[in-house]
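Before we start, here is the structure in question, set down as structure tokens.
One chain of protein is taken out of this complex; the other chains stay put.
Going by the order they are written in, the chains are A and B; count residues from 1 in each one.
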Amino acid sequence: MHYDIVVIGGGPGGYVSAIYAAKKGARVGLVEKRDLGGTCLNRGCIPTKALSHCAQIYQSLGNAKNFGILAENVKIDWQLAQGQKDSIVRTLGKGVENLLKANGVSVFRGEAKLEDERRIRIYYSGGQQVITAENIILATGSKPAVIPFPGHDLPGVITSEEALALSKIPDSMLVIGGGVIGVEMACIYGSIGSNVTVVELLPRILPRADEEISSEIKKVLQSKGIKVLTGTRVESVEKEKDLLKVNIITPDGPRSIAVEKVLVAVGRKPDLEAFEDLNIDLDKSGVIVDDFMRTSLKNVYAVGDITGKFQLAHVAAHQGIVAASNALGENKRMDYRAVPSCIFTNPEIAYVGLTESEAREIYGDDIRVGRFPFVASGRALTLGESLGFVKIVADSRWNEILGVHIIGPGATELIAEAALAIRLECTAQELADTIHAHPTLSETIMEAAMDLLGTPIHKM
Amino acid sequence: MHYDIVVIGGGPGGYVSAIYAAKKGARVGLVEKRDLGGTCLNRGCIPTKALSHCAQIYQSLGNAKNFGILAENVKIDWQLAQGQKDSIVRTLGKGVENLLKANGVSVFRGEAKLEDERRIRIYYSGGQQVITAENIILATGSKPAVIPFPGHDLPGVITSEEALALSKIPDSMLVIGGGVIGVEMACIYGSIGSNVTVVELLPRILPRADEEISSEIKKVLQSKGIKVLTGTRVESVEKEKDLLKVNIITPDGPRSIAVEKVLVAVGRKPDLEAFEDLNIDLDKSGVIVDDFMRTSLKNVYAVGDITGKFQLAHVAAHQGIVAASNALGENKRMDYRAVPSCIFTNPEIAYVGLTESEAREIYGDDIRVGRFPFVASGRALTLGESLGFVKIVADSRWNEILGVHIIGPGATELIAEAALAIRLECTAQELADTIHAHPTLSETIMEAAMDLLGTPIHKM
Partner (left out) sequence: KNQEKFIKATPLARKIAKENNVDLSLIAGTGPGGRITEEDVRKYIENKLNVKK
């Protein structure tokens, strides 16, 4: 069989490009060796958010009493919670399958291996097959990275995938890595009763976020009883009776902590196996691509986690649309200026654009910062959630919005307006002049823009 | 005492203009006869949202079990709920007072009466005083409108103000008026156990919303057990034992319904008393103003509900900023093209710009509509709330966004992006091309824009 486009991998990078290309009239094949929806749907974005919502409901029940809602014997049925998570994953997985079918994409459920830039061999449990393509889109994603400290392979030392499917809530957990995945997992288990410690090698958790966000979330986690150790290295893990003894070196010297589970969340590495026989240029973060998502081979595109750029599902999906468009003869360029990042802690975190220190590197002191705290938001008070703030960074020549950083209720939805603002080269004046509905959390963005301009209303 | 600006009324129109003018360096006085924060903070936006959040928590506890959170004996302590509402109102009221003070606004706690366009007499319980001003900003707001049907003054026939302070949850309630306030109140009491009927004279509830929104919310209310009678007129109310018998004329003929409370929510009328001695031009909806918020008297401005335009707190606040700017010699114009409206039902409703039928009146058939249902949103599923949809209306020549209509989870926050889009004359292409974080509810806006362009990804 011959296709206009064959996509390798059915995650958000792959299935989105396949659907888009099919909608544009192309004959499309897609090869997936495991589950449609990829890491994101099956072992990433979706299951983590289902469990974090469970944790959030559980925590907000404490809050409920303030609002006059009384309940007794509040407890978690972990089997039910896991069942709900699995059922959401199944529903969405079925949805992706149906969408591919409805759009006429031929789906091959086997493992792909590229023989050259036009021939794909597919291995099934009981056989194999070759298909050919004018264009290939590589979207094989990533796998958890491992650090080979002594004891890394002991039972109980787990990855995010296993952390999402634990049969019981562990009494205690040590999370290695204070990045997005580590912090989300710490927040989930820390909210539902585990005794959690986060260990991060760098001086702060969420090292890519604005520094004020990092320090605020550290305080929030600590207030939930989660211990955060920065500047700390894991030396080794040993078995100690029923527990795991983790030996660490903190800035104050060596220590050891005994826990039930050790979650390794130190990043993810691209899965390059499918095309290791091809001569595609790679660098240390993955496949090298240009702004049109082309690899070093003319008719081969690469999208998503294998390009090592952001490791975000929405970036993978947009790259997928760009790759598919270009494979079909368009001339579409990927633009990374307005990529939102969301962290589903409680309160949530989201940001887009430059951090304050990134902006200072480019603009020197010619920047302005506006801030607004959620405690001054009427809507936040009516929701009983008033931790956090909005921070806007702009250049001082034009007041163009360069970055927006939010920690607080609704952050992951509020960031959409900020991303559009950056995308449309919006200035603080325009954000401030845009009427924001009252009482909503989104007013905090307007107020932060007004603060940047020197005339905040609800702030001294 | 003489001021650059005296503001009459301390609601969102008034206190925002006072703070803004003071920040810009003006000497400002503000007169308030009742509570700082006005209707919005004390008897409107804020208390309704505090109670609707209570109702929302109560309802979502049903849902909680799906996510593995078990609770027994869930019940409402109405006194606690009312106490929380009152405490939020107090906190925010104190906040407004402090902001006015910090900005150096002189606040007069009495009733103002304008003697001419520069002299304001203030009546206190024990005395009076005259102050003078270069410019006056009228912001005296509105009061519930009454319809004088027989029985309208019986005890138990109440306005929204009393509905927010009931000492117990009524067993049954009939709401006259299916506008924003009526529908929000129906949803609150219908969710916490009252047997609620909504009666609307027009053929549909929320008559200003897009027709698809009206019909969806009608279905939602009915599914909660709330009865919705459209095209129905209230003739009279009589006392019948401990209840009130409401006589109505439905399209199917006359009927009567016995209830504990009758809430009259048929709109609000401007409060013009403070300046009835001045010769200011009025029309039937209130004070006539131009785009600069000037009345027919040169140095007198009017903002908020008395201008009868939108009766929304955020419009009042923006008008206040425009009026204050112009009173200080700027030349700022009020722009009503992107005014968001929010209705805090469950699921929420929000819209901005033109409805489909308004757009058809202007553009004929040269419009396009994009839609996306929340049931296809991964984030909506992980939240367990997948009712509703996003609908985008654009012109078909440029795909300029003309209106966005949302019913579903997070609608009141999602609308901020849509308002910015309309404000910045954004087209569907840019909305579709802007990277929206996964998994968030805001992706539905991007998908609806893609649908409008013919290439939705997560929709057949």
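Couple of notes before you dig in:
Note that a residue touches a chain if its C-beta (ideal position, glycine included) is under 8 Å from a C-beta of that chain, and two chains touch if they have at least 3 such contacts.
Since the structure is predicted, the reported quantities are computational estimates derived from the model, not experimental observations.
Contact with the chain that does not appear here is found for just one residue of A:T159, A:T230, A:S325 or A:T427, A:T427. Across the entire complex, the residue among B:L41, B:V107, B:C426 or B:L441 in touch with the chain not shown is B:C426.
Contacts to the hidden chain, counted on chain A, fall at residues 397-400, 424-425, 427, 429-430, 433-434.
Panel shows chain B; residues 335, 398, 400, 423-427, 429-430 of it touch the chain omitted from the view.
Assume only the chains that are shown with their structure count from here on.
Across the complex, chain B meets chain A through its residues 12, 16, 19-20, 23-24, 40-41, 45-46, 49-50, 53-54, 57-58, 60-61, 64-84, 88, 91-92, 95, 98-99, 102, 312-315, 317-318, 321, 335, 338-342, 350, 376, 378-379, 381-384, 410, 412-417, 419-421, 423-424, 426, 430-431, 433-443, 445, 454-455, 457-460.
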